[in-house]
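A single protein chain has been removed from this complex, and every other one stays in its place.
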């Protein structure tokens, strides 16, 4: 990839510096807090699983029992109960599901609890490590078999078994990445449902069992096609760390995970989100899971031409928060989208500029490029052409992860044939102009260079303003996506807990160690 | 328009030189011959019109009566009869339709005949001149209201009244040019049918009345939209000069007219075609009618990637033959097409190279760019995307006349909705990347530059071969379009007549004078 | 006299229709014949399957052109939408109308309800700045508009409306997959009825898949789909309230 825009290195560095300054106070806050779902995620990684007759998951039961004393962390009480009650983790989970309270056992031999916990943590992380190695081995074995960019398709039938059919069909026809959409309401649940599910709207639940079912189905196609098929879900919403943990165990390969999406688009409390996010990113980083950030969403509520700088600013912030969680650039699927009004003269060139700019500023990140959605309409023929222009720009600017546009975007969640048409069209276009990016230069003083440099400059100005105000106040004032969220408003604040002096979470400690994080 | 390909001027000049050398012997032959339709065209320009009860047109009746003595031309006998029989041209036409033979009158006062003929020629050409002036005035009045490139759409219902509806709808929605397709069999008719027609397959007949009806319909829309709407038909087939004459009178604006199409694709005799063609081009040139040449057709029978040089070679030949008929470059709608197999890697770049090459070699010609047809299939969704890529290239390389692709190309002649979708999509794409051509440069040594230079070089080699062999033998040996045509084979040879010592055709003389032609 | 219309390909009454669909059978000659017979089975007279492709081992995709002979008497067709464009009053006209006929501000409360998180649609209708150069309801001097945002439970919305003494409630529903909106929209009306307050509010539903017909069937006063602007809603609500005040 050649740099063609002549972007100022000094301005890029300045933006990174500002992002670091902006993130710092937030990370200070994060360091001092935990949340119910961080604790549940840690429990999951050492084996807490299952649910009671009412469907309440064991990790939730444990954490609920620890209400008021969570400032010390949930692992010690859980492992203490394990040692006291005799038997393995599975048995303990069953007992908890049956009504046992971990708090019924007085905290005994601390050293024994410590040892046992560390043993379980090691086991859990080993399992995650094996998943990671498996992925790496397969990617090596089937090198160069995936498309560039990766072709990414969603399935959203609301029934995991129907999703499997559609996912396999898509993978057979050339999809490299399958994202299983969750049901509309899941991000607001403060628990992760259990078992295989066949219901939901606009998707079905993200559950560990569903992950397992889809993973197996995609591995089957992968072996047949000799092409690794990436599985994606959402480490987002009120349970992002737990979903990251489940994904790490079941070898998901990508996770939607954004520093501000939940705040802006789900009205989740911002303190809660930032704490959850860091832990979830550490898990993702350790598991080698590529995150997909959600800058594209901004453009659905604010104007893509006017607010292009907010997208770039958010990319810098997402990058900074990801580095802070020990994540290497190659796992950062920073998001952006082609969302300008299709009637804009030279809109294609502005979009090209934006995509090329992101490419040059984040050279190692597998940028996740999203198709037009907002201006898609019932005119499926025009929509199909808009998607073709998107396919063109994506390949022309060497994007990493290419979310396929659907000609029926404005109508329904994709039919099987919609997905097929999207794939066929992307394959045709991208093959037909494969060498384009290598082939062309942009004219000095032309639309593309001027636009990219302008957006970068506006981004620096915008970041300066945020650095001044502070990130939380900036969000509160609606600087992102034209959405205002009060600091103490939103869902899930009650699940935030200040760490006490006794706080102990060896999962976090081990992750930090492995990821080389100071704090 | 900037030159971006670094094409060798020397090679381009060499190609032009060769084209001149190749055309020379053909033009020598042409100078010594006339044909039945050349004579009929001349008759039409001085007023011969109408048809008998069996539908045989008056110009044909006259020329048939002159069988054996056509070597002296048809005008004198016709005007002689006019003078002898008394009354005006209209009355004479009616009498001929009723059975009168012009040969029944012995040739009388030659000077009177000459004078009267010259008067009629002047009148006829004046009428053509007025049409031309009207067009020029309207184009000036509505300057900058047409799209660039001109959006060109066909109507082909087979019924002139149905055609009118569809043409008006298309023009209202943004078409700049309407081409009325002729019925499948017309090019092999050695006469032009008379009157309004409501039948035909894949189009209805080109008749003077149909021209008039469509002209009026398009002028109506033009006035409403304040945008000149160009009308196109075919000066092609066995009657090309007559159709040119009719078009000149009725203010058609473009005519399909190629030096070799009839030979290769209609199996019309080559001598006949070359003679007809020159006369038809003189009429077009005088009338300010833009011709559309037919290089695109070659690519339907031979491979567009392999035989790209034959297209360029034919463009040079069409250019040369057009110059020889007194036509300025700005009326030469030289043809080419996007017809490479859509599965070719980097096919988009090869097509871009070809289109840009034509643009740079013929900077003044309003190149006529044809959409994919051969590789269109029943997959209308893919076809729509192929057409979008075509729209892109056309705008990116500043083509002059853009024939809109139809997503149903492989299925049926266009439905009204197909045309609408084609227009909508072209307008979207071309607006969205309007400045592209100005914006980009091609990399030195890249695919585009290398390809364009290679095709130019192969063209020169090809033209050298033709210059060696002679054009007629080259055609006979199948060097164009993979089609072989024997010199004395094909249709219409019987209509070729060697000019006698007495040959007299003041229409030709006047045209030559006006066009500044030596011979 | 009946004014019978049929689809138009390139000739009046030729009845040409384009179709595409997937069948749960493998691609191939038998699949293509199944596609053709299916189209005929739906009532078309002729059908040509112009394209087929394998979507997977077990599914295949078809494009077809078919001919229908069935005609529709256009004279009997009436717009199903709330009002035709020419009945819609401008912002100024609406304000004057309210001032003249009701002599007080009217109060509107809107939200995107249930688990639906799409705010853009309801914002387009309500926000100051409006949408596509059409101002939103908040800009109307004679309208007091409250926009509660998205993911608002029906209970909350109704309580709020009751509290501010709303004249009308605007419900936005964007997600319609598996008819999730039907349940939510029905529950809204049931809740109102259970509280004995259905008569108290003009109830409006909106969203890209909501038709007036459908909304009325569910018990709303009107439904608004794609391309709705504030003036459509304002006109309807104002007229409806005047009608109610007279009754």
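In order of appearance the chains are A, B and C, and numbering begins at 1 in each one.
Here, a contact is a pair of C-beta atoms (placed from the backbone, for glycine too) under 8 Å apart; a residue touches a chain by one contact, two chains touch by 3 or more.
Note that the structure is a prediction, hence the values are computed from the model and not measured.
Asker: Quick one: which of C:34, C:89 or C:108 touches the chain that's been left out?
Answerer: The missing chain is touched by C:34.
Asker: One chain isn't shown here. Among B:230, B:265 or B:350, which residue touches it?
Answerer: Reading the full complex, the residue touching the unseen chain is B:265.
Asker: Go through subunit C and note every residue touching the omitted chain.
Answerer: 5-9, 12, 16-25, 28-30, 32-34, 36-38, 41-44, 48, 59, 68, 70, 72, 74, 77-81, 84-85, 209
Asker: Across the whole complex, list the residues on subunit B that are touched by the chain not included here.
Answerer: With respect to the unshown chain, the touching residues of subunit B are 156, 158, 165, 168-169, 172-173, 184-185, 188, 201-202, 265-267, 300-301, 374, 377-378, 410, 412-413, 415-417, 420-421, 424.
Asker: Touching residues of subunit A against the unshown chain: what are they?
Answerer: 156-157, 159, 162, 166, 377-381, 410-417
What we mean here is this: only the chains that are shown with their structure count from here on.
Asker: Just how far, in Å, is the C-alpha centre of subunit C from the one of subunit A?
Answerer: 34
Asker: When the C-alpha atoms of subunit A and subunit B are each averaged to a single point, how far apart are the two points in Å?
Answerer: Once rounded, the distance between the two centres reads 60 Å.
Asker: Multi-chain contacts in subunit C: which residues touch at least two other chains?
Answerer: Counting only residues that touch two or more other chains, subunit C contributes 20, 53.
Asker: Got the subunit B residues that touch at least 2 other chains?
Answerer: 379, 381
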